[in-house]
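Missing here: one protein chain of the complex. Every other protein chain is in place.
Entry: chain A
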Amino acid sequence: MALSYLRSSSSRSANLLRPLSSAASLRRPISTDTTPITIETSVPFTSHQCEAPSRSVETNPSELLTFFRDMALMRRMEIAADSLYKAKLIRGFCHLYDGQEAVAVGMEAAITKKDCIITAYRDHCTFVGRGGTLLEVFAELMGRQAGCSKGKGGSMHFYKKDSNFYGGHGIVGAQVPLGCGLAFAQKYSKDESVTFALYGDGAANQGQLFEALNISALWDLPAILVCENNHYGMGTAEWRAAKSPAYYKRGDYVPGLKVDGMDALAVKQACKFAKEHALKNGPIILEMDTYRYHGHSMSDPGSTYRTRDEISGIRQERDPIERVRKLVLSHDLATEKELKDIEKEVRKEVDDAIAQAKESPMPEPSELFSNVYAKGLGAESFGADRKEVRATLA
């Protein structure tokens, strides 16, 4: 009953608006609307040693449609990377983020580019959220010159200095002390920004995390530690790896918040709350309850340690993009068709970027020796036969 009403009302308004929208534009005028809407998060926040923020999140149509578009872009990008990997154009390790897009998108909505983000190796979508282009992503994945690290980093080493994205790290947990160092530098320069140091449920058992947390709490650093809990550390479920899987409580004296990581609005609310908290009171831990559809990496089918029913169940009930789609449709912010058009547009963007990336050349052989040192060292490097100077290490 309600569904038919919705359908008829959207077609009515579509009829009214059709003459106004041009053929080229796929957006209704309403999509740039910034009148605030208040939406309740799916589940309330659980807190440890602090007051949980309210369940009601303020947003607006423009933001919701941006969420939809960005998450659709990220999802499409990761699926395309999957195909490229199977086509052997991407080699080595490739860790895909599909299912977890809400964390990247929600976080960006709450912060500015002056705040720093540092994460581990599942970094493609976080990079895009920070302003990285699709071309840079695909070129780097394929090891080409147009990549963000000039093809020398690979999937696990995406960085974007001008928007304060510090990577992209392969060793589990090592990015958390780096992140606390970023927060230290922010406090040192007194520039009122915070650092989000992301890690997984597997990394939550690393000693250096607690060391860094201790120092951050001692020195009152604006560090926000975000545990992206997708419940599996590669093939090991969280209950097999952690005596206490309540990661938001593990900070003990450091306050924590547990967030539904599949709800972009909840993530946005939590990050906003965390930023305010960190600037006043020092570190806080956010645990994002999220899920990855792919295995740990492309070499992991992802089905030996969890059932296909579990994966498809989460996809049906908690998928972040579907949630935003339902919100948009129920609040009548766009039609089904328009959302599908956005997805088509996004798909085309991704395909174009891949085509462009494929044209980018491989790095020159001389690039092997560049950027080892910051310029000016003059150390020489010989070939394996050591008969002639191959390059001066720059």
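Assume a residue touches a chain if its C-beta (ideal position, glycine included) is under 8 Å from a C-beta of that chain, and two chains touch if they have at least 3 such contacts; residues count from 1.
The rule is simple: contacts and distances are computed from a predicted model.
One subunit of the complex is not drawn; among "U3 small nucleolar RNA-associated protein 4 homolog", "AP complex subunit sigma", "pyruvate dehydrogenase (acetyl-transferring)" or "Proteasome assembly chaperone 3", its UniProt record names it "pyruvate dehydrogenase (acetyl-transferring)". Checked against the full complex, the one of A:L64, A:A102, A:V128 or A:L182 touching the unshown chain is A:L182.
Here one chain is not drawn; of A:K161, A:K243 or A:K280, the residue touching it is A:K161.
Here the missing chain is touched by one residue of A:E40, A:E192, A:E211 or A:D351, and it is A:E211.
Residue in contact with the omitted chain (choice from A:S244, A:S312 or A:N371): A:N371. For chain A, the residues touching the absent chain in the complete assembly are 116, 118, 147-154, 157, 159-161, 166-171, 174, 176-182, 184-189, 207-208, 211-212, 214-215, 218-219, 370-380, 386.
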